[in-house]
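Every protein chain except one is present and positioned as in the full complex.
This part shows subunit A:
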């Protein structure tokens, strides 16, 4: 299999398959889930396969498979939205800082430095405690925190491109800042940004899971993987596998995205050598 003329590695293929399955689960949850995600359908903590529950049941006797499908919907949905927002915010500001430079660059960079100096999880906990946890606030907090990393990368990549003579040629033509960012810089900055998108998605996804695990993320009765690990954690004491299922979901998706990102980064290395 090939993507834009480059052969996919086996690892990348596995990664893509994992992403595909997860996204399909998230999108199709209401149609393929066998039960309702909020209603009790069996006894508590049934092991996988028993009484026709493919993945068993959770601490309230709800179907685990259904919860996993709906959980994918929440976790992936929030992570994706937050990552897209963080890229819009981070890359526009990053390119702006790189092209305009001067005091604007100083101002933005120092703000970002300050934000990055505070541990992400602690800052997120503070904000969520103050504002109360709802899905829009959660998305907003993660987007802003993640955008600092995107800003750094965009600014660095943008600075390399902004000194190219084709950018100078556009400035000499009299092109506006927005046009230069959109048409001259963005297309050339895209490959590293796309790879970064995968990584940032993983971080956002893990952050939501951590926050939910700590009780400040997605609130019940909504299903989400991090929350499911916490809710079922006690089952471990009885030698039951319930919390391992959402935990495995988190791990597998993160690994899958990383496999694809690795392949893309390797590709960039090669094309960079080529263009030399």
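The rule is simple: a residue touches a chain if its C-beta (ideal position, glycine included) is under 8 Å from a C-beta of that chain, and two chains touch if they have at least 3 such contacts; residues count from 1.
Criterion: contacts and distances are computed from a predicted model.
A chain of the complex is left out here; the name its UniProt entry carries, from "Cytochrome c oxidase subunit 1", "histidine kinase", "ABC transporter ATP-binding protein" or "RNA polymerase sigma factor", is "ABC transporter ATP-binding protein". Contact with the chain not shown here comes from a single listed residue; of A:32, A:88 or A:164, that residue is A:164. Checked against the full complex, the one of A:119, A:132, A:174 or A:239 touching the unshown chain is A:174. The chain not shown here touches subunit A at positions 164-166, 168-169, 171-175, 183-184, 187-188, 270, 274-275.
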